[in-house]
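The complex appears here minus one protein chain, its other protein chains still in place.
Labels for the chains are A, B and C, by order of writing; each one numbers its residues from 1.
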């Protein structure tokens, strides 16, 4: 903002789909609600299709557009590269950006394979030595209810966490006549429910407890193996054809995990990720059961957190529904008065806030690429286990 | 946005408190998510304290600032005046702006008295003849769950509405040692819970049903009549002194109303507005019971609507919890995928969208100043009834 | 039970409708779960229609049946008379029984008028001097969640109660073609929603807080003034005729009340009783808001109580959903393990337990007839206020 007196950080965003919209809103909004030590500038949006890109530039509010990401990365005026492309291109873009000295925010999953993720971590660590920052976009960590739960857990409110239930339930594939999309093609998407939404559940559980999923026993399933191909694409939608394409990713994934370290050492978690949970639209549900208490969270009610205190007098025990909109709750002092909730995109603003502050302070933002890699290893172990009769498989 | 190719509408916003923050975010955000026929430009923010104003300009993202609202209204480059000041100044500013040919968005309540509101309506109607638009900011009408409920009701889902429960429950005065503020002083605030939050309940019930509150029987109460005065103000907070100030507005209001017209002709409603509902942070709860069905809404869960169909087979009847995030729901196609909720401030963006589109289309946006006046009359009738032993009092 | 070694208390129950079924189950069940100092014996069931009565005797499990209540009351072997008839006959039966030296349990409402109730109180007090006990059947007092709420309130968990919401919502009249019944005829029923279900709300609020409703401002409405008459009765149901009968009682009642005394001195309560709350089947909802906390209860989830502690750290405040099935909760140690809920009829067993224990201990059970009379006075004041333009009306 003109007149802020703060240094600028010029941002280039690669990609302009769903995540591009969410990130744009965050770059625009964060400095208007949080006191940042630098002012992010929405400089350049990057994509391949020039016409659609220009429409996105105007819609999302970027100064300029470019179809050449390499040129943008080479632009010395750019400070931050925000990678919102599909996972298959992360490795190339992120490494190039880091090598060019740009701070990088990379959407999750970090990459489509452990090998790619390892290359990215190496690049991030090399860049870090030169003061270049990197961050992977597990945005749900910055839902205030999650942040507050983490505080409570760190304070000992749960004692030893023994059991975990972590489900990410969606239902957009319930209709078996829903069309084939690139997200259901392993070559393009890498993974199905497991990598797309299961990754969030893994990251949150580890973030909340400080523990790691150490070994896993997993199962994958594909309920509908063929879906109608869309005909020639006209605009954003298409016309259904009579041909069908093969679904080559998992529709749903289940896994049991043994955790080590942190506040959940020895705990066992049951995970599920599915796009077939009829009626559940975006239900990321986390329940942690500990020796002294429990917490329960459901993303469909993201402004609420349920907390159980097993040390209260027996007659008074129960799950307390906290409306997580108090100034005492993470990030909430910047928004609205008590009781006025936030929405899906606000955690992206929190992410921008923390990234900008880390860059200006010269510290490392979280989650790091290394954390992204570790999640990738868990995903890989689940797939290996599933391919091996659910045998218990270490994550490293 | 540069390059949008759309005509611009330059906005001046008077006031920079809580509502100023919410309106700023809406002016900034609406054109990035909705396809508008004009591009609003955040031109000038107006306030009295030059230093605080400049901080607000930077924080909220306006091009320029001015401490002289009359000069801004006289500025021919300004198209829209957005009045976010306390109610006592609405009449003067809004009428001046309308007379200067500016479209006006005025925060609720429209004014602090029926007389003022009548003057404003006259000005709005005169301006309307010259193509100048006016709108009062009952933003909750544009919560998607409310908009969808209205559609259902219009389609006959409730049959004849017979009973209404409309409560607006907050609790920020529960602590009797909470400090005195201008909001508790009748000279400055005009009204307490009744005008501040009860007005929303009145507007929503009338909006949902198309009926009017015709006669009312009301009661007002002040539970804590003196509160500590803050000492010398230092920054945003202050230090408590031992002196106490008199609370001269209502802490809570209750009224019963008979409705006429629309889809609730002959219905009876029970209303409550309070800042003493311990544990309820922002619970605007509306329940409509009709001959064929019912709806229930709670602003603390603003992405949900509960609908009951009394014509379903007896065994299958129940309240259906709709997660109001489908593209079929009002405004939601512009935001995020199914299941990804919105927050408190989004309805302000919907308000901007509808105002801009009305201006460019040359139609009248809703709610009109006349609707604002009518709510004011209801508030006045409640106060009169309360002062008269709860005698039934007509609203006109 | 043979062999219990306890003295017997022989019971006669007058009436065999819905309440007769509930009371029978309680007389049968209470001694099997609670340690009673006397064994109630289900001796005689009394009604007018000999054939239906014998069927009820067998169905409900009574030793003998009689069509002559006066003869039963004169029977020296009877110890307790349980009055389950419609309100219009309470005065005659209860007074006769008390004068005959029988302990009396009388269903609510105590009577159909204040005058009748006063006669009954006089008789109860005269009998009390002779060691004869009397009790009115406000059974919901003995829902464990209510009993526990009362304990919490007495311990100061709410501080000063300032606001009360007490609604009893049913919907069985929503269908305007539902048939005329005696319950809708003032001559037979005395009152509509107000006396039938509103009385419970009044009693519970007073029981929970120890305060009294001191003055009231009320409104009554009848939404459907004529309903189809049933034709000749065949069995339990009938055939609809084309004739219609006049509904002469209130369909719904609303009133605001000022309380005095106890822990709610100076509080204001908003009450509603209705049979038109579409979708609400038996929703007796009580919410008390105090200076230190709040409680919320809904009979549709009778095994739960929500409690808010406003003295907890701000970030941790929220409504705690207590599953009221712990041995620490009133009456629950006698039933099932933690988490195993009870049903509608269990509070009637609690009522039997407390009556039997009071009789054997020579103490007065609660609620007394005097308490029943006081509720009657409140009902009368509401009706008077409604007939007088909602003018504030004292309850005594």
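By definition in this document, a contact is a pair of C-beta atoms (placed from the backbone, for glycine too) under 8 Å apart; a residue touches a chain by one contact, two chains touch by 3 or more.
Small disclaimer: the values here were computed from a predicted structure and weren't measured.
Student: Who touches the missing chain here, C:85, C:325, C:351 or C:376?
Tutor: Of the candidates C:85, C:325, C:351 or C:376, C:325 is in touch with the missing chain.
Student: With respect to the chain omitted from the figure, which of B:17, B:318 or B:389 is a touching residue?
Tutor: From the options B:17, B:318 or B:389, the contact with the absent chain belongs to B:318.
Student: In the full complex, which of A:176, A:243 or A:396 touches the chain missing from this view?
Tutor: Of the candidates A:176, A:243 or A:396, A:176 is in touch with the missing chain.
Student: In terms of residues, what is the contact footprint of the unshown chain on chain C?
Tutor: Contact residues on chain C toward the absent chain are 1-4, 18, 22, 24-25, 28-29, 32, 54, 57-61, 63, 170, 172, 280-283, 300-302, 323, 325, 335-346.
Student: For chain A, enumerate the residues touching the unshown chain of the complex.
Tutor: 158, 162-163, 165, 167, 171, 174-176, 217, 219, 221, 223, 252, 254, 256, 266, 268, 270, 272, 274, 276-280, 287, 289-294, 308, 310, 317-319, 389-392
Student: Considering the whole complex, not just the chains shown, which residues of chain B touch the missing one?
Tutor: These residues touch the chain not displayed: 148, 307, 313-323, 326-329.
Note that only the chains that are shown with their structure count from here on.
Student: Nearest whole angstrom, what separates the Cα centre of chain A from the Cα centre of chain C?
Tutor: About 54 Å, centre to centre.
Student: So how far apart, in whole Å, are chain A and chain B when each is placed at the average of its C-alpha atoms?
Tutor: 35
Student: Considering chain A alone, which of its residues make contact with at least two other chains?
Tutor: Residue numbers touching two or more other chains: 323.
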